[in-house]
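A single protein chain has been omitted from the complex, and every remaining protein chain is retained in its original position.
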Amino acid sequence: MSDQSSQAEIVRNSLKRRYRKERRFRLYGMVAIFIALGSLFILFADIIGKGHTGFIKTTITLDVTLDSEMMYLDDPTDEDQRSMADFVAPIIDALQDHIPEAETAAEKRELGRLVGNYAASEVRDLLENNPDLLNTTQTIEFLAHDRVSTYVKHAGNPRYSIKLSEQQQRWVDELVEKGVIDTSFNDVLFSRGDSREPSNAGILGAIVGSLLTMLVTLAIAFPVGIAAAVYLEEFAPQNKFTDFIEVNINNLAAVPSIIFGLLGLAVFIGLFGMPRSVPVVGGMVLALMTLPTIIISSRAAIKSVPPSIREAAEGVGASKMQVVLHHVIPLAMPGMLTGTIIGMAQALGETAPLLLIGMVAFIVDVPTGFFDSATVLPVQIYLWASSSEQGFIELASAAIMVLLTFMISMNALAIWLRKRLERRW
Amino acid sequence: MQTANLLPLVLVLAVVAYGLAYMRSRAVAAPLGGIRNLKALPFYYAARAALWCAIPALIVLAAWAGFEGKIIQGIVIASLPQETWPESAGEASLILSQISNVAAGKLNPEFVPEHIAGAASLLENLESQSRNFKAILVILIAILGAAFAWTRVAPHINARKNVETTLRRIFFVCAALAVLTTAGIVFSVIFETVRFFNRVPLSEFLFGTTWSPQTALRADQVGAEGAFGVIPLFTGTLLISAIALLVAVPVGLLSAIYLSEYASRRVRSTAKPVLEMLAGIPTVVYGFFAALTVAPFIRDLAEMVGLEASSQSALAAGLVMGIMIVPFVSSLSDDVINAVPQTMRDGSLALGATQSETMKKVIFPAALPGIIGGILLAASRAIGETMIVVMAAGLAANLTANPLESVTTVTVQIATLLVGDQEFDSAKTLSAFALGMLLFIVTLLLNVVALKIVRKYREQYE
């Protein structure tokens, strides 16, 4: 007995030290969680901080007198005349109404650089489509030059360098005061393809490219993935080849994505001579990459269908295939859909393999078909992020916000599906 | 007719075949006293007709579409006058793109040599012929297939069995696609790799300490062949992966332990999905974050304490990659820790051990093999990660262990060597495939070993 009580004494004395260790260990855990969640927070804060200005465009609204003499243009329908005409002159003239002090040729040139590089072609397109507007005065909203846009949005921000001369800065200030230069929601971002100029660049091309690519991926990966899962769960004989298939699927799930790019490059483009940069090839590569995810989750869904259902169907004389088609697949469908959506979200964010099959090209036009050259949203982000033009950084961040919105909604949909439709047996 | 239009056409034909066969099976059954006297339901006769119609046609269509490009290109090249035959694959692709540009009307035929213009018209001719033949053949096969199935709508034939066997075979082919994919990967790297090693000896590749694949533009330039020693790439990859694991393993493991052992149910149910969000963020976003935020921050920080740091540092890429694989490590550790039976925990707690003692001295050692397996999987992911390093680690093949310097990795080199226009014959391009082979082998080995360890560990407690 004395043995027991002396030992109890020892235990009691050691408690303080041991609880200190316990608290320290718990603290380590909390710090770890904090680091992980903190990084996520910083990442989001950083991207939103950088990217929210990407949703703002800077415009210059001018009353432009489309004077035929000033433009050296008599007949806007004549292509030769159009190619020789000076469409900048009326814009500068309109700007001069607000900034009368710009008088010398050099100053006028400086003034003309406040509007974006595409302003002249906007005027040209306007006249080409409506020749009647010649010699009338029109109120036209131009996109401001990137330097102006940067100045208006980021003056005073040390991360951005202002590339306007002091004189131009004064003019811009004046125009902002007069309401000529204004900022508004950047609809250009959602209505155009890529451009060499940040203010003129949009993600519509990339979004459509992503959509087309995802459609191809879905059309291949979903049926094939489910068929493969059904085969492995329901029909596969216990043999070496089945084991081999399983080993392959498990390993493919962990193969680096860039390797799938090599596969696409060598087989689809090299061997089959398919075109580069097109959604079909991108979609096929991503489908191969996504298949293991879909197969693995579909198998889990099939496994969770209780044997009693199968037995009940077999009991009334259904064939194996009928059991599978009428009962197992419908019952497992929510789980399969969840897995598919998660796989698709993964594919939507994938970049590396698409670089190798040439989806990094600079493409202005919004793709209209599966065989059009296209890029996808993550690749567009990559291209803009590596650009030296500072205006693209905020666009890249804005595009990231759009991409993350897509992905989070897809994952939310998957979670909702799982909660809503998945049966608990 | 374009492949894109043929595909829906075949499907429409299949639907028509389905409808016709359905009606015929009912018609056949009617004089016998209803569908009860058929061997199978009308649905199966119809489905068989649809399959007979669609499958052979689709196979022919796929095969034709897969190979027509190559065959036509071959014919066009062969039609060129002998003295203008391309000497290398690179030259061939150049000539072909010129020809196809002329054929597509993007290039004025008057501006190109006569033989190119001739080839262009030949190309146009062949392509339209191929389109027509393909369309006729595919439609013919579809109709023949449907017709055959039509004649086989008879009461004594068990269409259900046929349909089920066919479906089962289709399912099998889908499952076997995984094997085909692996074979495709091996196939796509192996030939180029062999060609690469014909030019650069294996020993130089594996043990060389300089990597500068830029082959000279002119043959007479100095150092025309470039250097293909993979060691700097390997050390770069290892350095970045090691930094990533140094972040991810403690953070992931400790968060898993905290969440499963200490956190209240409420904290757990919010923290876990948020943590898993880290895994769902696209790598290009991490790359952006690493290159534009973390790397400059580290450079400034290093300068403040008087160190010299490159604006693209291994540290930035490694740190961000570490954050990316935290959820990977934590969810694997979570699985593994939860697989340790509760009786083990109870046994230790009943002896008066505190939770941390139980964790450190009983659960953790018991779960160690599983955790090691998980870390190996995480390592394989870190080695294969591309976008973060492409954007944040740089291209300079420095042989260094200094995390503040810029290094390059295997994946970065694959990506940069193969992005944009390539000449398929240069050692530079081929080296990317050799690197791909290396990457595939290393990650495959890591995965196989890791999966084996994890499986063995699971079986131990099952």
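Labels A and B are assigned to the chains in the order they are written; within every chain, residues are numbered from 1.
What we mean here is this: contacts are C-beta pairs under 8 Å (C-beta built on N, C-alpha and C of every residue); 3 or more make two chains touch, one makes a residue touch a chain.
Convention: contacts and distances are computed from a predicted model.
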| item | value |
| --- | --- |
| Among "Nitrite reductase", "Cytochrome c oxidase subunit 1", "4Fe-4S dicluster domain-containing protein" or "Phosphate ABC transporter ATP-binding protein", UniProt-listed name of the chain not shown | "Phosphate ABC transporter ATP-binding protein" |
| Omitted chain's touching partners, listed by label | A, B |
| Chain not shown: contacting residue from B:His115, B:Arg131 or B:Arg268 | B:Arg268 |
| Given B:Leu351, B:Ala401 or B:Ile441, the one touching the chain that is not displayed | B:Leu351 |
| Residue among B:Ala117, B:Ala175, B:Ala366 or B:Ile414 touching the omitted chain | B:Ala366 |
| Which of B:Gln82, B:Thr151, B:Ser203 or B:Thr343 contacts the chain that the document leaves out | B:Thr343 |
| Hidden partner chain, residues of chain A it touches | 1, 3-4, 7-8, 10-12, 14-15, 18 |
| Chain B residues that touch the omitted chain in the full complex | 260-265, 268, 338, 341-355, 357, 361-362, 365-366 |
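One rule holds for everything that comes next: only the chains that are shown with their structure count from here on.
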| item | value |
| --- | --- |
| Interface residues, chain B side, partner chain A - complex | 4, 66-67, 69-70, 73, 160, 163-164, 167-168, 170-172, 174-179, 181-182, 184-185, 187-189, 192, 250-255, 257-259, 261-263, 271, 273-275, 277-278, 280-289, 291-293, 323, 326-327, 330, 352, 354-357, 359-360, 377, 380-381, 383-387, 390-391, 411, 414-415, 418-420, 424, 432-433, 436, 439-440, 443-444, 447-448, 451 |
| Chain B-facing residues of chain A, complex | 11, 18-19, 21-22, 25-26, 28-33, 35-37, 39-40, 43, 46-47, 50, 223-225, 227-228, 230-232, 235-236, 244-245, 248-252, 254-263, 265-267, 270-274, 288, 291-292, 295, 319-321, 345-346, 348-352, 355-356, 358, 360, 369-371, 378-379, 381-382, 385-386, 393, 396-397, 400, 403-404, 407-408, 411, 415 |
